[in-house]
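To start, the structure under review is shown below, and the notes come after it.
Only one protein chain is missing; all other protein chains are in place.
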Amino acid sequence: MSLNGQSKIPQILKNREAEVLADWLGEQMAAGIRKDLLKEMELREECREFLELFTDAIQQGNFTNIQSPEWRGLKDMLASVSRSRTQKGFTPTETANFVFSFKQPLFKRLRQELGQNGETLLEEILSATNLIDKLALWTTEIYQKTREEVILRQQEELMELSTPVVKLWEGILALPIIGTLDSARTQIMMESLLQMIVQTGSQVAIIDITGVPTVDTLTAQHLLKTVTAARLMGADCIISGIRPQIAQTIVYLGVDLADITTKASLADAFVLALKRSGFAISRSKSAI
Amino acid sequence: MQKNEVISIRSSSDVVLVRQAVRQLAVELGFSLINQTKIVTGASELARNTLEHGGGGTVNIEALDEGTRRGLRLIFEDSGPGIPDLELALKDGFTTGGGLGMGLSGTKRLVNEFDIVSRVGEGTRITITKWK
Partner (left out) sequence: MERIAILQIGHFLLVTIQVDMHDRLAMTLQDDLTNRISQTSARGVLIDISALEIVDSFIGRILGNIAKMSRILDAETVVVGMQPAVAITLVELGLSLKGIRTSLNVEKGMALLRSSLGDSEGGSMDGDAEK
């Protein structure tokens, strides 16, 4: 920028801090800030802090590069504002508007102070606009990042929820799988199954794939890995719930499930598991 | 965290030292138990390769911190005979050392990045990286 640190903005902000702050707050209240999500007191405090850090940083005369160290403080502050707004349920626009709305009060003061000098005023406004846009974009970036973190965490939670290992009987576990089996899910599934095998000392685990829509080569490999890992620890797996189409697919794909016990239904698998564990089922009364 | 350690691999007890050093760093970096086990197993395979096929060499163990992700990078180097056919050496079941032939190909599956450079008569350098 051509101003080269001779900008009047730092001086103006210092002299008229209170007025700028009041105008800015008024601006945001008028624009309809979400009072349901944010108290006026909180907003005032945020604006005050922003203004203080902004005034500090701008002393250095650097209007173009917000990556430089003097902007660190303000960026951190904006990041935390952005994060808290994301969590409170503000939209990205509302979040960025916190910064954008600072333009009006600032420009108003600039006009008042520099009104007689059109050229300088234009330059000041241009460089300030540029800077504020960058800061606002920064809040959007943080907003996005916070959202991504939330999604990632939810994905992980969902993943763990989606692979429950249940104990059916003394020494018999069941792992009903619903949905597609990808590598990440297999990994978690394998971990929770093996962990439960250790915890419960179970020697038989039934993996029920009734809820798995399709089985491709990769899915079959994932299943095989799980079965092999369980076997290495000393537990046998039975795969149940294989629908006729899936049986056909498995054969067409040339996947070798010969070493694995398979059963059509979970009930059949359970009976087999009981038998292997030395239990027998009998009816105490004959059904009429 | 910027950490770097070089261990020379001259005997089968050095292979144990490599395993222990890698384990310790993986724990410090907060690796999950599964990932600790994978990288230590990979390190064990490659250290033994360096010893048996490379006639000994070194491993450089480095902690990586790229802000959002942390990891471990191991660089095994030897000045042994080199590997004439890399493609073949990376196949499951290929063995010259009387092992199970899972050393190289298996290690590749245990880590996130695997890089091998080998020149016949000059030596071999294998770099593996595991992210947390």
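By letter and in written order, the chains are A and B; residue numbering begins at 1 in each of them.
By definition in this document, contacts are C-beta pairs under 8 Å (C-beta built on N, C-alpha and C of every residue); 3 or more make two chains touch, one makes a residue touch a chain.
A quick note: this is a predicted structure, and the numbers were derived from the prediction, not measured.
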{"item": "Residue of B:23, B:73 or B:132 touching the missing chain in the full complex", "value": "B:23"}
{"item": "Options B:44, B:60, B:79 or B:112, residue touching the unrepresented chain", "value": "B:44"}
{"item": "Omitted-chain contact residue, chosen from B:6, B:34 or B:120", "value": "B:34"}
{"item": "Touching residue (missing chain; options A:122, A:152 or A:233)", "value": "A:233"}
{"item": "Contact set of chain B toward the excluded chain (per top definition)", "value": "12-13, 15-16, 19-20, 23, 33-34, 36-38, 40-41, 44-45, 48, 92, 99-100, 102-103, 105-107, 109-110"}
{"item": "For chain A, residues in touch with the removed chain", "value": "187, 190-191, 194-195, 197-198, 201, 203, 225, 228-235"}
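Definition applied: only the chains that are shown with their structure count from here on.
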{"item": "Chain A and chain B: spacing of chain centres that average the CA atoms, whole Å", "value": "33"}
